[in-house]
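Shown here: the complex without one of its protein chains, the others still in place.
Going in written order, the chains are labelled A and B, and every chain counts its residues from 1.
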Amino acid sequence: MTDKKTGVAREKLVNIHVNGTACEITVPAWRTLLEVLRELGHVEVKCGCEKGDCGACAVLLDGEVVDSCLTLAWNADRRSVTTVQGLGGPGKAHPLQTAFIEHGGAQCGYCTPGMILAAKALLDDIPNPSLDDIKRGLSGNLCRCTGYTRIFSAIRAAAQALRQEGGTS
Amino acid sequence: MLPSFELLEPHSLDEALKMLATSEATPLAGGTNLLPDLRAHGRAGRRFISLAALDQLRGVEHKGNRVIMGGSTTLNDILRDPLMPKAAPSLVSMAKVFAGTMIRNAATIAGNICYGSPSADAIPPLLSVDAEVTLTSAAGERTLPLDSFLLGYKKTAHRPDELLKTVAWTIPAADSANLFYKLGRRRGDAITVVGVAVTVVIESGSCSKARIALGSVAPTVFRAKEAENILIGRPLTAATIDQAALTAAQASRPIDDIRASAEYRRHTVHMLVRRLLTQAWQTSGAKQYD
Partner (left out) sequence: MNRMENPLAGVKSEKFRQVGKPLIRTDSPTKVYGTAVYAGDLTMPGMLYAAVLHSERASALLRRVDTTRAKELPGVHCVLTAEDLPASQGVMTDMPGQTGGMTKNTKQPILAKDRVRFCGEPIALVAAESVAIAEQAIGLIDVDYQDIDGVFDPFDALAPGAPIVYGDDNVVASYKIRKGDIEKGFAEADVIVENTFTTQYQEQAFLEPEAALAWVDELEVLNIRSSTQVVEHYRAVADAIGLPHNRVRLRAEFVGGGFGGKEVMTIEVWLALLALASRRPVRLVQPRERSFLSHGPRHPFNITHRTGVTRDGKITALQISFTSDAGAYAKLSPYILLYATVGATGPYRVDNLHVDSVSAATNNLPACAFRGFGTMQANLACEGQMEEIAKTLGMDSMEVRRRNFIRTGDANATGQIIRSAVWSDQCATQALAALGKRPENSQTTRIGHGVACYQQSYGRILWMKDSSEAWVGVEMDGTVVVRSAVADIGGGQSSALAQITAEILGVPMKEVIVYFGDGAVTPLAGTSTASRALYMSGNATQMAATRVRENLLGCAARHFSVEAEELDMNDSQVFVVGDPKRSMTINDCVKLCAAEGVHRHNLAIFKAPTSEGIDPETGQGVVFPDFTYGAHAAQVAVDIETGEVRVLQSIGAHDVGQAINLRAVEGQVEGSALMGQGFALCEELILEQGQLQTRSLSEYLIPTSEDVPKIKAIILESGSGLGPFGSKGIGEPVYAPVAASIANAVTDAIGVHIFELPITPEKIVKALRRKETVG
């Protein structure tokens, strides 16, 4: 849909690959990726602050972890988004998910989807992270329940499991 | 919820510059400052020009001892650049403590500079290496020192039809140290209370060049030039360093806000400049990086 006066597109048909599935949605420029993902049914992407303070909305955009609340949906056009459900699920868990479960990295669980994706991005960058690397990698993800301790140990465990698997995360 | 706005999506730099020249529009890069601001205070009906497709604005060129950083280079790009620790150690230190990972993947150097906030973290390190900014528009290009680019509180010399194309600097000579420290109210993802970057170049046992750049303690990030001059041509004794640091603190014009009082900020400028200069003096001769 185009603005008659300015000729500028008001809405655009945006094509986003979410967890491997192509999704199409027509949205105006000011819709965020967070809003669009949740509207598409991906309510595992959580809203905590809408301004990049908390990281609950983090997703992987072409493999890079971003706050979906600060990403315009138009900027995700023809790109791929991975949510925590795209990493794995029951019966086919990603090593990070297995480790989070084993180590008790989730309490209320609200920060968890974003946290796991930030951890994934960290391990993609640094397969053998030090504790400092882990802390820095999660610096945009707030958690109020766990004190992070088990999140750190889960990431370490996952990192080791992935290195033993010999593959990328 | 963001207010409604128009988003133009140029596919080339020329197209973008033409748009900037012909319509009233704001460049939008990472959006990590702009979008929260828009959500909180913004009016509907603004026009933005997305720089997302303009790959040529992103990336760092290392040409000998000259570093040319594209305006759309992200903070994480800086962390991933293996040559950056030698090219500008203070910039790497800063990037490590800049917001959080997700923000670092989106926030750009140009965005941080042009937003003009006195607490813009990237500016003190860039000032400390005498960075120059090159602005480009449909009418041509111009280059000026970053020092002259900062005019006041959220005010830069950036014209409405311009994009910040590159930030460039020359790597300091052999015996130098370039350090940064950010003081915040928590260690991670904090708005800076005091930001300090220093460069010290040593020749024949005395300081031949000094830069002291201070953030969050004045309407704009600035260099404490009077303090810098105290150091020139002398070995940096404790007394000299303290005098310079005190001078830098006195040159600051901080405010009281919810994070800290002006008095505390002046005090910590003194302490941190003193500390960084001491460290710089003691370790120069080997490039300093974390």
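To be clear about the criterion, a contact is a pair of C-beta atoms (placed from the backbone, for glycine too) under 8 Å apart; a residue touches a chain by one contact, two chains touch by 3 or more.
Please read these numbers as outputs of a predicted model, since none were measured by experiment.
Student: Just checking the interface: what residues of chain A touch the absent partner chain?
Tutor: 38, 43-44, 46-51, 53-54, 56, 83-85, 88-90, 93, 97-113, 116, 134-139, 141-153, 156-157, 160-161
Student: Could I get the residues of chain B that touch the absent chain, sorted low to high?
Tutor: 1, 97, 100, 183, 185-191, 258, 260-261, 264, 267-268, 271-272, 275
We take it that only the chains that are shown with their structure count from here on.
Student: So how far apart, in whole Å, are chain A and chain B when each is placed at the average of its C-alpha atoms?
Tutor: Centre-to-centre distance between chain A and chain B: 28 Å.
Student: Sort out for me which residues of chain A touch chain B in the complex.
Tutor: Those residues of chain A that touch chain B are 3, 6, 8, 10, 28-32, 50-53, 55, 58, 64-67, 70-72, 74-75, 118, 121-122, 125, 135-141.
Student: For the complex, which residues does chain B have touching chain A?
Tutor: These residues of chain B touch chain A: 1-9, 30-32, 35-36, 39-40, 47-48, 50, 52, 76, 80, 96, 99-106, 188-189.
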